[in-house]
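Only one protein chain is missing from this complex, and each of the others stays in its spot.
For chain A:
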Amino acid sequence: MSTTALFSSPGTEPAAGLPTAPCLLPAWAARPLVIAAEVEAYIPQQYPFALVDTLYHCQPGEAWAGLRVSPDNLLVQNGYLSEAGILESMAQAVALKAGYEAQDQAASPRVGFIAALKQVHLHALVPVGATLVTHVRIVLQALDVLVVRTTSGYDTTLVADGEMRLFLEPEPALDVAIKALFHADVPADHAHC
């Protein structure tokens, strides 16, 4: 089976003589908040398993992140980013949003694990060279659980959508605060350092 048969939508190259398709990213994408060179300061995952490289836009409750698929990526196979890579990119988009917000509030980012995937549908694979853009929408944020809906795509192609549940590691500072609440012998000012 050829690799193109995996992929049911037409190729990304426009036919000769036709104008190139317009870029569908909004204007704010021209000035990303986090670029590839500094992304590892915001997420716990590091090279070679960092599967997100740009944070385009971030606002309370939603964010847009991107990954330019390079040919030497660990999860690239036969010229396409594999399904595992697409799902991991979706998860790390959430981590990048959380890391950026934590940095904004001068807190250290918390390590998050994928706890569950629910009704995740994959529609296409991403070819090397394309930029996979993931939109993250927070459905529910509890103390240590995060429920998000993510949608990913490149150019005009929908790649994946689904719901993801992430477990966040308890914050060390929060532990101290809880101990301060329940044990009077811990000095109260300790809770704020």
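Assume a residue touches a chain if its C-beta (ideal position, glycine included) is under 8 Å from a C-beta of that chain, and two chains touch if they have at least 3 such contacts; residues count from 1.
The rule is short, and it goes like this: contacts and distances are computed from a predicted model.
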From the options "(2Fe-2S)-binding protein", "Beta-ketoacyl-[acyl-carrier-protein] synthase family protein", "ABC transporter permease" or "ApeI dehydratase-like domain-containing protein", the chain left out of the display has the UniProt protein name "ApeI dehydratase-like domain-containing protein"
Among A:115, A:138 or A:158, which residue is in touch with the absent chain?
A:115
Touching the absent chain: which residues on chain A qualify?
1, 5-6, 8, 44-50, 74-75, 77-78, 82-85, 87-88, 91, 111, 113-122, 125, 162
